[in-house]
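As structure tokens, the structure follows; a few thoughts come after it.
One protein chain omitted, others in place.
For reference, chains read A, B and C in written order, and residue numbers begin at 1 within each chain.
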């Protein structure tokens, strides 16, 4: 099949590559002409403008957007909507807020355009491992593009199918699902990332406790000087907490068990925040997912105003003068 | 009555002063002779050594320790135990771990000595406002010293007795209670401080959100530039969240609404930690009290090892290179 | 001054009463004619319909809405907007989401109507104690109604002004503030309630640990059987954690220290949720306020799906068969 791709960053470029490896045709556009010509050398057809890209696609056209969520994606959807014709399809494969999908799909439907939201997991490893796809949209539109989704997904590979799945949707066993109507794809991807935050923080706290087990504040007979690189490696083998995230941690610790090149300043993308907001809307207590988000917020500040309030109260009732912050890193 | 006091810091000295104002006699000792002579000038009798203090007390003696919890208090209890006689009483008024009280009381009982643990709240304001006392020990020993406790407690003052208390222990209405056997006094004080941490953090987070409502990351029409000093003042009057801690916050914010002299580095004493451990022993979910403790832990570090683990994973799966930490204070 | 009041529930009725006690005139409307006639007997003027209420007010009119936040308030604002004239003012004194204020004020301004949002704290005690008012709107509109706000606020009373406030807004010292432009009033009230949740949960957890200190799961020498009613009373006197919420807790525990008439099912209103969402928008780690909200969510469920997932995993890796839930109440 032929697919238009707008946005040739780390994810968009590799998606086109994986599709071409499977025999599909990529027509690509990026505002950076270098990115376009690079993929043209690898066999894609290039568009010089969005209009040009649309012109080079055969109807019914499919254009996949792989752009930063928010303003850029929104503007491109609106611009494309003016260029496409009835029966064409826009796919948003970025990290879009699912309520934007619900709104957009309604708008585009009034113009007889299809809209599909695809949550895409796999990161820099997707070209090789395949992408886990969580898809939202009308059944017909999703089914028409099944060859594209099947080619991008990891497929079953060596990983056995979960027992007892007879009669369930076989697409899940290949690594992609049609999760529901518009918004459902990005909703599931959002929860995926929310869980990801929680998992990451669980490992991170565990290694933090191991690392600080040598703290001079502890009684000498209760101190340990652990080799966290070896611990990460051993947990990969036969333990209950094996996971891909642990594999990645083991790789990082094996390169430098002090992680001294990392500042500890941790970004968050929208999904972690939206996950908490979804939990609140549903009145689901999501303590762990929220704590993981807040740990990132805190990591980006030197001191919070809250902490100064605490010190001010302590001085007020107890005359405590808080010490200065030490210059070194506490870890 | 006559009371021996060991430890003439901010709390110990004022306790003696309040007792003398009520007509009691203080016999005082501190390893700093200046502290002793200061109180002698105010009317106390001074001891040059612990032995001398004991010698100057009439049997049955009562010695109140107001020392840093832990090693110093423990050593002094043990030393005093060798100097006192059957029927004498040791009071530990510091922030001792309640399980140490249980152990000590058992040891001292075998020598016919009494032991009383007194949790003492009031901070630098106790001399004027009185001290809220939470007392653990054998009923007879506690009752014998009732005049001391009554003099230290705030008394009923202007604050009306809670309706419906007819038939309950009237001492609570004067500001002191006999909470139970040894350890009970410090247990109740521990929970008091645990709650204190939670209350402080609740206010602190609220003011932090108010303060950051002017953040340039917000859409302009959703930004506010609040006067947090006025907000603290108004909440003191007729709102649901009036409290003494809020009064103290209002005072600090009225002096400097940016709290620029506070580093934001916040200490914790043992009680917050022991409160969480008691919750765990009882399987009580104490989310708020624990989060308040952890916020203090976090305040004392530049970056945690946990945060570096997060960054390392993010680089591993997504190729993300985390930004540098900004130099300025995030607040 | 003359004030129209729409909504004569617990809060609206008492606000009119307090205004009339101060010499102001109330013109009242409620869809329940009984509520109207009740207040008419107390001296108010009654309207039979919203149109009638508007007709009975002299220009420039002021209509205060004290209605359930959300749909009812929104519909009434829109209906009133069609009845009022240029220069008139609508006050929303309910628990409205502050972003709705921002939107409404913009709409009404285009019709030359004023809009004021007033966060109102005081509950069932406001008639007697006065209401703490947090006000958002244009300065002229707010200043014109100063006599109304001053009459509703508690005034300075016995409570001394915080030291160092010379030169700051004296209204705060009377119990009301003009917090900023539209939305600011409800934003500050929202944070007030968010803090309230955190304070309440801190006390609640502390008493829970005290209560469970008698748990048979603890070693006998580490068990205590505390009188939580006496503890609440004693903490009211001279301790660091005195507050109005503690006074209320002491009252409840003095009536029944087992609180056996309370189910433990705890509602939340919008403010706690919006507080967390504001924290997330600002990237402020609000652990305690969030944990307090989630404790309420959890209180309303028998078991979460999350807990069943945990049990299913435990069976999967360890063969653990989880026990049945005991019938009795764990507390």
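The working rule: a residue touches a chain if its C-beta (ideal position, glycine included) is under 8 Å from a C-beta of that chain, and two chains touch if they have at least 3 such contacts.
This structure is a prediction, so every number in the text was calculated from the model and none was measured.
Asks: Among the options A:13, A:47 or A:126, which residue touches the chain absent from this view?
Replies: Spelled out, the listed residue whose C-beta touches the missing chain is A:126.
Asks: Touch as defined at the start, partner being the missing chain; which of C:30, C:208, C:230 or C:282 qualifies?
Replies: For the chain that is not drawn, the touching residue is C:208.
Asks: Could you list which residues of chain B touch the chain missing from the display?
Replies: Residues 240, 268, 273, 276-277, 280, 283-287, 290-291, 293-295, 297-298, 300, 304, 306, 317 of chain B touch the chain absent from view.
Asks: Even though one chain is hidden, which residues of chain C still touch it in the full complex?
Replies: Missing-chain contacts on chain C: residues 10, 123-125, 200-201, 203-205, 207-208, 211-212, 244-245, 248-249, 251-253, 259, 262-267, 287, 295-296, 298-320, 322-326, 328-331.
Asks: What chain A residues would touch the chain not displayed?
Replies: 99, 102, 121-123, 126, 129-134, 153-157, 159, 161-165, 168-169, 171-177, 179-181, 183-184, 187-188, 191-199, 201-203, 205-206, 208-210, 212-213, 215, 217-218, 221-222, 224-227, 229-247, 250-251, 254-255, 275, 278-279, 281-289, 291-292, 294-295
In the analysis below, only the chains that are shown with their structure count from here on.
Asks: Could you grab the centroid distance between chain A and chain B? Build each centroid from C-alpha atoms only and quote it in angstrom.
Replies: About 46 Å separates the centre of chain A from that of chain B.
Asks: Can you check how far apart chain A and chain C are, centre to centre, with Cα atoms defining each centre and the answer in Å?
Replies: So the centre of chain A lies 38 Å away from the centre of chain C.
Asks: Two-or-more-chain contact residues of chain B, please, as numbers and ranges.
Replies: Answer for chain B, listing residues that touch two or more other chains: 123, 201, 203, 205, 208, 212, 244-245, 251, 287, 295.
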